[in-house]
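Note that this complex is displayed minus one protein chain, with the remaining chains in position.
To keep things simple, chains are lettered A, B and C as they appear, and every chain counts its residues starting from 1.
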Amino acid sequence: MPEKNENPVYARFVTEMQVRPDDIDLYSHVHSSRYLDYILAARFDQMERCYKMSMQEFAALGFGWFQRSLTINYKRQLEIAERFKVETGIEEFLKDGVIVSFKIFKANGKLAADGTCNYALIDMNTRRAVALPQEILEKYSI
Amino acid sequence: MPEKNENPVYARFVTEMQVRPDDIDLYSHVHSSRYLDYILAARFDQMERCYKMSMQEFAALGFGWFQRSLTINYKRQLEIAERFKVETGIEEFLKDGVIVSFKIFKANGKLAADGTCNYALIDMNTRRAVALPQEILEKYSI
Amino acid sequence: MPEKNENPVYARFVTEMQVRPDDIDLYSHVHSSRYLDYILAARFDQMERCYKMSMQEFAALGFGWFQRSLTINYKRQLEIAERFKVETGIEEFLKDGVIVSFKIFKANGKLAADGTCNYALIDMNTRRAVALPQEILEKYSI
Partner (left out) sequence: MPEKNENPVYARFVTEMQVRPDDIDLYSHVHSSRYLDYILAARFDQMERCYKMSMQEFAALGFGWFQRSLTINYKRQLEIAERFKVETGIEEFLKDGVIVSFKIFKANGKLAADGTCNYALIDMNTRRAVALPQEILEKYSI
């Protein structure tokens, strides 16, 4: 009889992007806050393409995702016009959100940054976190 | 008998701001698109402080201002942490919008940029331009 | 005997991009200043891919391109996650720069914005505009 998996491992997905000129800062590499924008862009892409539930579908159901916390470690700089990859995946389901880990890879495959985000599922009417509906849990548990 | 003023001149207002580090680009001066953000920030400030009708009040009435066109001439660069001034004023009332001219001045008083914006007054329900209500015309005709 | 072409028409190039979540503003569509960032990103892409002279090559030669002026007409809004195209091409060579016209097309092919930019070629040592070298003129005259 199979035991219940205590530590499920969820699928990880990869989005390719390119640095825009306006992402470059006074040190001629990508500005530190833009890495957060890349992670969010990757999540939007993967929600639609991989989890089959786009942000627009969440919005249509009256939901939003608010960031509760983030930890990021910057390892190597992204350069002007560089093509990079953002890998994300769910680490853990919370009652009212998810913990997502991410890795950003440079064009040469080396790690540019990694870390974790904690996102709360928000009822946009009350603007408060709500328990994850079963439908969302299922779509995300891949 | 006084003649009708064919060319009314409207009040001009000034907002002081400071360059943020994230505004700086690969050439170590303010990125060209951020000048547009400064103009918008100045308009928001002046709408509340000078015209006595904040963007939030417009929004509460169901209105928004969408930019229809913009011409900007870049004259001198804004530098890191520079304190600068944005002067704006109405050049002309349109049936469904306004033409605003702007001048951005460096800390030393020299011209950094100038130009004009055409803003449409939008009914946020239909997302279409509407005729300027009398109340708005009056508040702006100073 | 062929007559000199008084009105040469230069090649036009197209770059595809996608709206990032951080480009969206309080009206839930792309913020007006981000259109300028898209145009710049398209030029960077086309300089490398189409004119065969990347910004990094310009920089290695001690040159930069500074924007001298811009006129943009906003026609239709770009939406969240929308895939759009930016077409640009040279309208005219100036002694010390170029006039570039651009069109931004929505995913449905309709025009989102158009306009023109005037870019000066800058000697990065003096930070002043310089005459276009023959090599650049040739690479761009396609």
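We take it that a contact is a pair of C-beta atoms (placed from the backbone, for glycine too) under 8 Å apart; a residue touches a chain by one contact, two chains touch by 3 or more.
None of the values given here were measured: they were computed from a predicted structure.
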Worksheet entry | Residues of chain A (touch criterion as defined above) contacting the omitted chain | 27, 32-34, 36-37, 40, 64, 66-74, 115
Worksheet, complete the sentence: Touch rule applied to chain B and the missing chain gives residues 20-22, 34, 37, 40-41, 44-45, 48, 54-56, 80-81
Worksheet entry | Interface with the unshown chain - residue positions in chain C | 21-22, 24-26, 28, 31, 33, 80
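To be clear about the criterion, only the chains that are shown with their structure count from here on.
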Item to complete: Kindly work out which chain lies most centrally, taking the average of its C-alpha atoms as its position.
Response: C
Worksheet, complete the sentence: With centres defined as the mean of Cα atoms, the chain at greatest distance from chain C is chain A
Worksheet item: Using mean CA coordinates as chain centres, what's the chain A-chain B distance in Å?
Response: 36
Worksheet, complete the sentence: Note: chain C sits from chain B at a C-alpha centroid distance in Å of 25
Worksheet item: Where the CA atoms of chain A average out and where those of chain C average out, how many Å apart are those spots?
Response: 31
Practice prompt. Among the residues of chain A, pick out those that touch two or more other chains and give their numbers.
Written response: 21-22, 80
